[in-house]
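Removed: one protein chain of the complex. Kept in place: all other protein chains.
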Amino acid sequence: MVTHESHHDHHHHDEGFWRKYIFSVDHKVIGIQYGITSLIFLLVGFCFMLVMRYQMAWPEKAFITTDQYNMLGAMHGTIMVFMGVVPLAVGAFGNYMVPIQIGAPDMAFPRLNMASYWVFLPGCIVMMLGFLTDGGAAQSGWTSYTPLSVLAGSGKFWDGQTMWLLGMVFLITSSLLGSVNFIVTIFQLRAPGLTFMRLPFFVWTQLVTAFLLLLAFPPLEAAGILQLMDRLAETSFFMPSGLVVSDVVQDQFSGGNPLLYQHLFWFLAHPEVYVLILPAMGIVAEIVTNNTRKPLWGYKSMVYAAIFLGFMSFLVWAHHMYMTGMGTAISAFFQTTTMIISIPSVVILTAFFISLWGGSIRYNTPMLFALSFLPMFGIGGLTGLPLGLSTSDIHLHDTYYVIGHFHYVVAPGTVFALFAGIYYWYPKVTGKRMNETLGKIHFWGSIVCMNLVFMPMFGMGLAGVSRRLWDGGAVYAHAQEVLHLNEYSTWGAFGLIFFQLFFIVNFFGSLFSKEKTDDNLWQATTLEWCAAPSPPLPHLNFARIPEVHRGPYEYSVPGHKTDFSPQTMKETEA
Amino acid sequence: MHQLFRKINIDWSNPLMFLLVGLHLAGCGGDQPAPQRSTPPPATSSENTIAQKTTGTASISGTVSFIGEVPKLRTVDMGSVAECKEQHSAGLKSEALVLGDGNTIANVIVKIKSGLPSNAKYDPPTNPAELDQIGCIYTPHVLAVQVGQTVKFKNSDSVIHNVHTLSEKNPAFNKAVNKGGEMDRTYDQEETFFVKCDIHPWMKNYIGVVSHPFFSVTKLDGKFEIKNLPVGKYTVEVWHERLGEKTQEIEVSHGQSAELDFTLSKS
Amino acid sequence: MKSFLQLWMPSNASTHGGSVDNLIFYIHWLMLVLFVGWGIFFVYTLFRFNRTRNPKADYHGVKNHYSSYLEFAVALIEAVLLIGFSLPFWIQEIAGAAEENTDHDIELRVIGQQFQWNIHYPGKDGIFGKTSPNLVDGTSNVLGLDRSDPNAKDDFSSQGLSIPVNKKILVHVSSYDVIHSFFLPVMRVKQDAIPGISVPVVFTATETSPKDPKKSEKWEIGCAQLCGTGHYKMQGDLVVLEEDAYNTWVDEQVKQALEEGEAW
Partner (left out) sequence: MEIPYTVQPRPDTGVYNGKMGIWLFLASEIMLFGALFSSLILLYIGSPEGLWHDSVSHLSVPFATFNTLVLIASSVTVVMSWASLKMQDLGKYRIYMGLTVLLALVFLVVKGFEYNEKFSHGYFPKTNTFYAVYFTMTGLHALHIIGGVIVNLYLLFPGTKMWETEPERFTNRIECAGLYWHFVDLVWIFLFPILYLML
């Protein structure tokens, strides 16, 4: 951080170190803070996964206890979703790029932006403090289903699950502050001439994402508050009468409904899936158009699809709950909405594929990652189909098939898109370019290992092996024939961390590279490249607010001198 | 507030585990051993004037036996847990009532309930009490320890167990113990509670925490002996998991070996 | 496709399982066609429009709207799968079971408990005895049966599920502590066991389970929902017997229950 900032001209000598780098209100610094924090948490979550994978592949070694396994599992999910991918996709990329892409000097509420990060970080820390408690961190899964989560732990306050809930309240508050800021920024601070249909697709996805965060998170906040009440004040929101745990009748509880929690949780958590995937699609759109040197095919239909996706994501939550004993009418409703929501995803994916046709494709590292997103997300999306119909879900629900499905969406899907974004925008943020050779090794290694990790899971899922098993299924007869797949997954995971070393070395090493890049090294059209220097000016972004004259992806326009026509370029200049 | 802080018991080995992944996991069983006090047991410190008041040379012994119709005992259903089943080829009988010849009762905690000097303080023994999980049962089935004495929970089985203590006055905990693992705990409140292995629901054990050293747990012969008692009048209590509690009063004088028998029956 | 997927999936031994499997097969066909179609297009495009082969990009790209036909076709196939297969099945097999007074042959209760499955058999009289949470004891009374109730005298519990072949089984799935999920892989049955709620599930076995099976051949009950520290081993045996053998087994169990009575 310090290294690249030192290239700036120091106009703001009056700002001290703390104001400038720690409690900064500059959206770029906050974006970098989010980025670094979330990359660290992605690594932490990944290490948790390695330990679990080791345990599952060789359960007879009893590397960790069942408690520790459940802790790692719950925290892996929570970290990856709430402290890793979302802060990176929205907090880092969104914060850094959205204002520059719309030609704004900063976010609409810079201090709110700072507050959002400084609520996020304590939330993460509070949650991780769970590991210091007597019983360890939360171990009821990232879903924290009641009654298990309410009963978990014996010390009620100083306990991993309580810490998880408190941390969750912090994280939710943080993303509420952030999403208000994003929406206002995108609506209010667009540069002159930048109409909605001239917004880069990335900005659109950020806008839809912000709405999802704004409207879907509060119900989880409610669920978190109610669960805290159940744990600390012995209320019975989610706790039915007549519970017997370890031969002890829990007569302090009566009259609650455990399914209520699931409804509140999934009302958030399904939109959350689109929070994870939409910004990734936005990043892919930027990189694919830039490296095919042609406009995005069906830009408008993609925008409408993204909006529709966001809207529908509020109406599908109970497809996570087919096995809770729901009636025909409710199940029919949610199956129908689930089938409907698959259509806009197909539209977006198809538009990406067709965008490639007729292009002049450059294969640089960001493009490789962006391209690999398409088939990987394709696998993730398609394997969602049998889970979306309640009948086929009977066999596959809560098996490894589900794990394979959503990991294909999020890991080689979203995370690859995020890597693409890092390689693509690194020169924008630092003024340096990441090494291509290391980047390509990182890419090819990662894609092979990713598939080695997740492809076997479909086999295990079809065999009916349940998720979250400490011994990887060794107890179960129906798992015996597929147990060896656990080992492939584990080797894949170890391979994966090996290839991430190339990324880590590249990420830090490139900071010290002597070569400064051009302001617009990718020859891109969007405002962050064509109207602002790399790295952008501190606190201002632009020397003066740019004026926008055209759509975001005007590449290879017939009759123009260059194969890219920046958004700031007037028609007369062409 | 006191309740709250008592529950704050940081397990430092846990975060360490995550910092040193792969380095010391194999040996990571549980907590640091509690600091052990090195004062000699009460018996050897009889010259001490304070100790003279709180310990003595009297003793109480006797037998606890069962009267009435002996209830049948169930064979434990271990489901399909092969590793546990194969250790009990003849089947495992419920340990709810273990009787010796002449219907003497094992697993009864006998302790002085009241009558000791009110300000008496007794240092806990330095040797830990062991609670092993072997053959998918807890051994011993009933354990009595003194306040402050270390209880060592062990797992000598090849399968993973978990120790779920359902204490109310002392902090309860629920932790898995891998094969060969062990962890130490101390208790600072007098109470009798049970311990379960949730993974194997039939596994149940009782721990009696007593604030002084004057207690005993009967073996199969139903016999108990409480030694080194100072002169005084005492209420002696017997406790059994299913048969409940019963008390008797007795007065002992210097050097006396008093006899006291108890009978318990189905209520 | 069918044989490829069956290679992975456990065998099916229930009357309704075939419909579940078939839907899974059809969807995987759809997935395969879409993925291969996209894949061929993708790989060809990457090869054909490489910068060296095609140095000048085409501003307009694809002008036709075949993709709309594709999207429409996908929507149509999904609608067929939904309306033609998934919904009718759910109405007949799953929701149908929820209606009371379905004509079943055997009625059982399944109660999830950390960490085992307890099956409550009503005994010879076919009437479930009273149960109470206060009476639950892990060793002697996992169901919390009130043995003073005359209907409870011949009730017995088992940690495995034994049922007769070709009989319609009605199971009430519930739990005493946390949420479990009652999963019979070979029967294509899965139902969350939720405390405070009892959900009926109906199925019929078409085959008897292997006699004296090796470990990998056993039929079993699994738990598909994280239920705590012992979730990984919340497994029970599923034994499907010929009717005679089943009756003999029930007789033995009832006899033992009557003998043991209120034993500790």
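In this document, chain identifiers A, B and C correspond to the written order of the chains, with residue numbering beginning at 1 in each.
Quick note on the criterion: a contact is a pair of C-beta atoms (placed from the backbone, for glycine too) under 8 Å apart; a residue touches a chain by one contact, two chains touch by 3 or more.
Given the structure is predicted, the values throughout are model-derived calculations rather than measurements.
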Shown chains that the omitted chain touches within the full complex: A
Which residue of A:C47, A:L129 or A:I225 touches the chain not shown here: A:I225
Of A:L43, A:V248, A:I497 or A:I545, the residue in touch with the unshown chain: A:I545
For chain A, residues in touch with the removed chain: 104-106, 108-110, 112, 176, 179-181, 183-184, 187-189, 214-219, 221-223, 225-226, 229, 233-237, 252, 254-257, 260, 263-264, 267, 540, 542, 544-545
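We take it that only the chains that are shown with their structure count from here on.
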Centroid distance [mean C-alpha coordinates] between chain C and chain B, Å: 43
Centroid spacing, where centroids are CA-atom means, of chain A and chain B in whole angstrom: 51
Contacts with 2+ other chains: residues of chain B: 162, 174, 176, 196, 198-199, 204
Set of chain A residues in contact with two or more other chains: 66-67, 246-247, 470
Touch list for chain C against partner chain A, complex: 5, 8-10, 19-21, 23-24, 27-28, 30-31, 34-35, 38-39, 41-42, 45-46, 49-51, 54-62, 67, 70-71, 74-75, 78-79, 81-82, 85-87, 89-91, 94-95, 98, 113-114, 133-134, 136-138, 144, 173, 176-179, 181, 183, 185-186, 188-192, 194-197, 199, 213, 215-220, 222-233, 235
Touching residues on chain C, where the partner in the complex is chain B: 113-117, 138-140, 142, 157-160, 220, 228-230, 233, 235-237, 259-264
Residue ranges of chain B in contact with chain C within the complex: 71-74, 76-81, 94-97, 162, 174, 176, 196, 198-204, 242
